[in-house]
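Working notes, structure below.
Heads up, one of the protein chains got dropped from this complex, but the rest are sitting where they should.
First chain written, first letter: the chains are A, B and C, and each begins at residue 1.
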Amino acid sequence: MVKVHGERRRGLTKGLWWLVLVFLVFTGGCWDRRELEKLAVVVGIGINLAPEGEGYEVSYQIVRAAQIQSPGGSGSGDEELRPFWILRSRGPTVFEAIRNATLQSSRRLFLSHNQVLVINEAVAREGLMPALDFFIRDHEPRLTQWLLLTAEDPVQIFDASAGLERVSSQAISDLLQHYQLTSKIRPVRLSDYIALTMEKTAANTLPRIRTIEHAGKKEYILDGTGIIKGDKLVGFLDPKETRGLLWVLGEVQGGVLTVDVPGEKGKATLEIFDSASKVTVQAEAEQIRVKIEVQMRSGLGTQTVYTDLSTPDQFKKLEQWQAEVIKAEIEAALAKARAYKADIFGFGRLLFGRDNRSWQRLAPDWERYFVEAPVEIKVKTAVEELGLSTRPALEL
Amino acid sequence: MFTMLWRKFRRAQQRTTTPGPRAGRDLSPDLEANLAAFKRELGASPDLIIRRLTLGPKPGTTGALLFIDGLVDQQIVNRDVLSPLLHEVDWGKGQGATDLLDQIAQNVLAVGEMQRETEWRQVVRGLLAGDTIFLVDGQAAALLLSTKGWEKRAIQEPEAEQIIQGPHEGFTENLRTNTALLRRKISTAGLHFEEMKLGRQTQTTIALAYVKGIVNEKLVNEVRSRLKRIKTDFILDANYVHEFITDAPFSLFPTVAFTERPDVVAAKLLEGRVAIFVDGTPLVNTVPVLLVEYFQSPDDYNFPYYYATMIRWFRYLSFFLAVLAPGLFVALGSYHQELIPTPLMITIKTATEGTPFPLVIEVIIMGLVFEILREAGVRLARPFGQTISIVGALVIGEAAVTAGLVGAPTIIVIALTAITTFVVPGLLGPGIFLRLIYTILAGVLGAYGILTGVLFTLLHLASLRSFGVPYLAPLAPVVPADLKDVLVRAPIWALGTRPRLIGWLQPSGYAADQEEKGGDRDGEGTW
Amino acid sequence: MIVLIVVVFIGLFLYEAPGLVAKEFWRELAVFTLLMLLGLFLSILLASGVELPYVESIWVELFMGLRKMLASGS
Partner (left out) sequence: MAQELISPRQLTFLVISFTIGSWIVLPSGIEAWQNLWLLILFALGQALGFVYLSLFLFRRYPGKTLFAVHEFVYGPVLGKLISLLFLWFFLQTGAGALAVFVTLLKTTVFTDTPDLALLLPWVIIIVYGCRRGLEVIARSNEPLVLATVGLILVSVFLVLNAFKAENLLPLFNQSLATVFWNTLGIAVFPFGQNVLFLMLLPQVNRPQKVRGAVLRGMVVAGGLLSLLQFLAVGVLGRTGELFVFPTIEFYRMIIIGQVLTRLELIPLLNFLTMGFIKIMLCLYTLAVGTAQILELRAYRPLVLPLGILILVFARQIYPSISLHLHYIEEVQPLVSLFFCFFLPMLTLGVSFLRGGAQQEMAS
């Protein structure tokens, strides 16, 4: 009994020792703590070249949480009432610029919730990776943020009206995610950009954004695609050509397509349901042979002619017309890509995966092979639905 | 220290104030001496009733009945003891008896249970336990007549362990009632009770219950020996026994379970456990106990299996939230803001903008406020208690948020914790304690701090054993067969086997005569 | 800092040693003490900023040297 008591007492002292030890360790603490209310949450970052001298000018859109639920949105006059704050800073590298921002901001910039990276085209022309490296290396930014190109000062984009949203970066992020409503833009995440950059033969594309003036207010619009070859901006695709690219990549999952109805002054617009593509790249001795097969399903969305387009015969014709439009779009994109010698379609990537040996052989001179490659395009389409009406109300 | 002195002092006092018929000796043949001794021993207690009688064929022989008022059933004493002695004595009968006391015992008294005692201590003990003492002048012996009977609470539904469906009876403070309740549930001769008296002053009856043939004898021996080692002055409640026999006295986690429900005790005994009844309390200890038992409720077995399974998972989730929610909230809010989805994060940020304290402090303070409110609510009379809780929660919480002292999300988290804590009432203590620790750890090292704390707790739990059975079984060590009542609540017909580490002597719950499969035990549960 | 380390080590020593003495585990006590002293020594060196060699860089240099030798040899 005495022994048991002794053991218990020792157990108590031992337990106390452990407790003391644990608390000794933990009382020192709180090195990495950053209180939520003390953070400056950055939702958009713009990168521009510094107007004079070397280095970058980085701009930030920071959420002003206190204002987020009160009136006074984007673009409205009073600076203090806007739900965000725009800040600029400069530095020889992006990282230093971001740190320099704390000279102006009372709170530490918190990059983890950044949604969009808007990059000025001047930066893109000099090469993107030097500017992007920080976002890959640092632990805070996400690899899933969206990349955008703009010809303007990125601040203009952040400054523009966000429409229904409170903060324009958030709105742009939503916008990009709904790309399939038009399929005229190709959203690119930071991780996608890195992945393609690592493929030696591939070229990247980035969506462009610009502002437009509307009733005295600035608004922004997604417009076309920039072609990045070897990390440098070389040219642009317009929205139609962008969709040509998306057809090849099999990324068109929606949108509409308008065809001319021959013989009549009118058009028909078809709604794209989905599409799929199959690209085969065959390596031969001194050239590659590319075959692109696109399949697409659509439904009749609207028509501006008085002929009934919903008969089986007309459907057949519609299928043919839209196949031609698609083919034209692809060819347009292909022509641009050839002009810039940029393999935006990832033909090289395909060869790399399927026929690595040939790729090894052809890769050093890929530009030439890409430009000279004969491309065979096959489009198979189906018009499957006609909406709620069986025929136009008035037929002539 | 003070208590020790006090005890010594008391012991010394006892030694000097216990004269004859000297403690530990026999009764004196002289009735008056005996009665005087009783009066000395018990003081001038008004509840000690001494009824003198004149007895027998030989007029002049005096006797006395002694009992404690309130402990005996007056009706029995009057009808079955006093009145036969006074009126209906046929002194001619029972010639075989050796002396007068025997004669009376055999022929006169209409009491079922009686005992002849000569030793002074035993007589006093009997008197204090509610027996009526019958003394006859000239004989150094007494009859202890079992006339126990006192006011007791009726059998009610236990308030702390309410269920919706199923039996609504609960144990009472009376040991006999309790054992009877258990007998009513288990009608096998295998249900054995062993009684012993513990506590120098209280002489509390402790009853050990087990089902022979199902229980492991080694377990019974272990419980018995641990109970015998208890040296204390008083035992007033099941927890007194619990803290003496528990495996890990300093652990946060209880290694002895208690319940107020006969059906629970019956189920546990039939799984091979041992129950310890303590007279004077409706709580019954059962050992060994596993952590998962705290997540089981009798209702689980009274509802359909799918519903019971779902509810059980809600219980796991609730406990998880109760222990970890404030810690996780602090870790997310002040270390890992990138984990919160952006819109939610901005909402939280909006709500906490401008609060003066770090999140940890906020959470700890609000947690403390809540605990105090809860304690006040429990202690006060019920109508007050409710008022206090509502007023406290509403006024303090609302005011703190409006004044910008505390963010609204903090209040939400604390409220959530408050509710979930009560879902697993058996682990209330450890839950609250761990929650505080995890919150502090989260405040210092974020999720890493919590992980460290959780791993420490896990190691501690893994090192615990309750009467030889690993506390975390059947999760660690994994006993796949037993997961049927842990991860899910399998239909009753599929719950046929007993927990392997406890009831392995007779693994099957149905066929008692089935072949024993004892050996295959994965090396765990070694005694 | 060094004072703190010494105090912690003495505390740990006092935590463990009495049990060993009570059980008359002399050998264990000796080894324990030795290892504690080693730990104390290294900790003090670390705390006082003495540059200790990095364990793995020794291996790396050794093996890289070996590889280079092999490479140049073949």
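In this text, a contact is a pair of C-beta atoms (placed from the backbone, for glycine too) under 8 Å apart; a residue touches a chain by one contact, two chains touch by 3 or more.
Source: prediction; values computed, not measured.
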| item | value |
| --- | --- |
| Contact set of the excluded chain (shown chains only) | A, B, C |
| Options B:272, B:449 or B:468, residue touching the unrepresented chain | B:449 |
| Of A:134, A:352 or A:370, the one touching the omitted chain in the full complex | A:352 |
| Selected residue (touches chain absent from view) among A:112, A:201 or A:275 | A:112 |
| Missing-partner contacts on subunit B, residue numbers | 335-336, 338-339, 341-343, 445-449, 451-452, 455-456, 458-459, 461-463, 470, 472, 475-478, 522-524, 526 |
| Residues of subunit A (touch criterion as defined above) contacting the omitted chain | 18, 21-22, 25-26, 28-29, 31-32, 112, 136, 139, 142-144, 191, 194-195, 198-199, 349, 352-354, 356, 360 |
| In subunit C, positions touching the absent partner | 12, 15-16, 19-20, 25, 27-29, 31-32, 35-36, 38-39, 42-43, 46, 52-57, 59-60, 63-64, 67 |
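Convention: only the chains that are shown with their structure count from here on.
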| item | value |
| --- | --- |
| Mean-CA-position distance for subunit C and subunit B (Å) | 51 |
| Sequence positions of subunit C contacting 2 or more other chains | none |
| Subunit B, residues touching no fewer than two other chains | none |
| Touch list for subunit A against partner subunit B, complex | 1, 4, 8, 11-12, 15, 22, 26-27, 29-30, 32-37, 39, 41, 43, 63, 65-66, 68-69, 110, 112-113, 115, 140, 142, 170 |
| Partner subunit A, residues of subunit B touching it in the complex | 229, 231, 249-250, 333-335, 337-338, 342, 345-346, 348-350, 352-355, 358-359, 407, 440-441, 443-446, 449, 456 |
